[in-house]
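Here the complex is missing one protein chain, while the rest keep their positions.
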């Protein structure tokens, strides 16, 4: 593979990716294009532009985009249609953001004629896999540079030396090492490493960044109504909103009530287990509400098939296979199921918990006429149940007869 | 099918099964054997004996058993090894009790020479299916009498008339209709029907029977440590306990902290949707803790296979197929996975929520050496990740090349 | 349920459905509409019209349709996209025809204002389930009359008596009982019952009706090339043909070479096992060829997901759930996978066997450049495999270390 001439870097403006920027210039001698995205991580983007300029990036090579709506509409919402959780609990907040970033890296590479992309993910984690699988799937000829797997800046001291030597500004609070590592976007904040590395020890309270401690959350529960159309949230308390606005709003509700905290040890795709603290305030509410609306609008045959396939779907996203035919096939199946997942769910928020307490829909499959304990006026003939059970039992009876014969 | 001569009735001692008892005697003219089980429903059993005697059952035909340990050891715990939830939420508290009752009905039938069994489940629900599939699987020649599907006592008035005509004592509070229907055992309490039939309307507070309203739960969180061996809980806070004692104890913790409430619309096996309020205080804690201990002791390949099969396993139990070869096959798979699921989990209980905050085990697969952000002294070579990603990406790149060629 | 006034009968013109026709008139006193479909069963349809008229059906109540193209295009081909086989072997030839017949029964019922449909399937088989589930799914208010489950004409003698009493013509060869029962359509012929009931005993040769005994098939193999577009066969030996024409043609090839015979014991949905002899000459070739074209055009991630879901898809069709949301969801997934399943397969036909021997496509994912044993000029870096294996092995190594620690 020939040396890259021009590389698009996923650039946050922080110290680490600034070092990468410089390292790409010096190590590969190549032109660097920076891409900084607003995925709702809660940081201003303009400082990233200034810093990139300071590091010698040409203005036409600096790309800054607000991807929040695209993120929620095309990535978060399709995933939530599946009720996707990884290993029973994790809401995939980091996993779902990576393919979107890669999509834009590749688009910018095509626009600027770059032959490589680069990212700041380490060689131990899942994010490198997610960035790169997406990049290769979208452009099979792209080169990917993952400095953390290549360089010799393997300690904090050496990184800082490199920064100083190359006149990269170092914020005062970055001199010491952070006590843990953070990733954030509109869907979630994750914290890992260092003080969190012993999974036996409770995470210290200061790790949680966007949710109130449930003990400090309001003493009164709050009830909200979330409207859905075809599986996606479209309104809160009757007010229609865009996808990113809804998630932002749900994050406010969830954060206030201490909802969506998670302390998890998970199996990484690269084979090791890691411990993370996740906060997904809006997502936790959304998952609960989506299940609530499916309860009345989704047929149980459809629901059970979705449930059965969800873990594989979640694993595909976790492992970085968003742009794979099997994820797209599963998405087609899931989306097909959501045609009538339309209606409203009432959720109670209180001290860490979001719980469905009511749901209604014009598309409801719930039939009070059938289920009632009262006289159903012939809607359901209880005698049918006898035959239903008899034939469901037949193979079990044949087994029992066989086994008795053999005793 | 010839008329039954002797029938074993699942008898609670309550009004409904007393009416069934009498009805079996008068309608079929057959000898009735009663079976009353303690599954932890929280009612005394001796009154059932007296009432059976009053209704003319011979002492040798009255069977009363405490099944709490068998229930938890052989049914609840094996199911929790699978992290089984039905339709994403329901902990299967009623479903798992039915096959145990049928097992004893069939055993007593064999002991007493009875040719039929009978139960008080209606023709609209799942319980009839669960009782009967289990009965047929254990004795393919048994007859099953389900009075609710047969008789003409289809209104409260007619039931009470029948009771009065047959001198069945009616407790004063049974004159009026209950505002909802309840089923309880050591694992859960479920409430259905009547005031709960509109799924849009919040369940009234008086429906909840064994959990404190989270708003009224203690203001201080409580932390407990649950010990596991081979996937089953064996101790709380270091104190070893029998299965039923552990679940009883967890119910106390959960009840006190308002944990395990659920408002659900579910798809019944017989084809309709129904709304239930479930309380599973100890079970909700147990599920969380079991996931916690699996996080460090179960390999992710094993965990993902379990996750994938869990919905089918849960559906089998929900639908009444406990005694089926496919449930037993899945159990063999699940049990195989639990060989090293041994260790301790620390759970925080607070106002409705049980959350794992720490876990440790001699059997841990978590390797701080591998995952650390610090120097790992060669345990993991980050360069391996490059090849790992390249080959995982190869088929995606071949797809992208093909698709580009066709554009 | 009120008595039906007008009923649409799936009418073959044969003795059994003629008796049903008369029985419906006499038993229910209702107006009968007949529907006779050409699904390629190889019988003329006009005699059915004459017989219906003879039995007093008004001309405007006689419906005769050629459904061969619809059958293959909308039912057989979508199913073959999935490589569907039931219990490893059965190509679902009867199962796939039933929902189509029900669809037309319901359409005719709506057109003629009928409130019921009727069919000639017995109460022991799968076909009753397939007919009726489809009917209910398409019209939830329809009544279904299944005479074999209702009437008392339970022996051959009584059927013939009824026929004679009602002046139904009886063909000479129908006086005695057939040695087995047959169902046929363009996809297959199945034979069941009587002489075939002992699964230990070879089926006599005269049971096979549309395939040459392989021993008598041509001594020379024949090679054909089947063209596919988006998963469906579109041509044979370069000649474009309609779906039904292709299947007809493949049946000729297969029949001549003794291909597609199957002797199977299968598990029926109603709980018992039955033995059938199936002949699916064209279908067997089509399945082999479709697998052949998928081998080069379908990504293995997509193929494995399809393989994993195929048994459930096949079971849904076998059990009669064609018109269910879960079958439609799976179809969406399968169809998504077939977008580039386009190309040509060369199949060798010889004495009972159809075997792919070559395949090519503009959409091929096969890369000789990558796979070659010769110099690949850098397309693939063998060193990548080391990292790939190392990381795939990591969790296995962590398990081995844990287990060694515990020894």
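Labels A, B and C are assigned to the chains in the order they are written; within every chain, residues are numbered from 1.
Going forward, a residue touches a chain if its C-beta (ideal position, glycine included) is under 8 Å from a C-beta of that chain, and two chains touch if they have at least 3 such contacts.
Not measured: the values here are computed from a predicted model.
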Displayed chains contacting the withheld chain: A, B, C
Among C:25, C:166, C:248 or C:367, residue touching the chain not depicted: C:367
Touch with the omitted chain, as defined above, among C:181, C:209, C:235 or C:248: C:181
Contact set of subunit A toward the excluded chain (per top definition): 299-301, 340, 362-365, 367, 370, 380-381, 383-388, 390-392, 394-395, 398-399, 401-403, 405-406
Missing-partner contacts on subunit C, residue numbers: 83, 87-89, 122-124, 128-129, 132-133, 136-140, 144, 146, 148-149, 154-155, 181, 192-194, 197-203, 214-215, 219, 221, 261-268, 270, 272-275, 291, 295-296, 299-300, 303-304, 307-308, 310-312, 315, 320-321, 323-325, 346, 350-353, 355-360, 365-368, 370-375, 380, 382-386, 388-389, 392-393, 396-401, 404
Missing-partner contacts on subunit B, residue numbers: 1, 267, 270-273, 299, 301-302, 304-306, 312, 321, 324-326, 328-330, 332-337, 378, 391-395, 398
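To be clear about the criterion, only the chains that are shown with their structure count from here on.
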Subunit A-subunit B separation of Cα centroids, rounded to whole Å: 31
Shared-contact residues (touching 2 or more other chains) in subunit C: 299, 301, 391-392, 394-395, 398
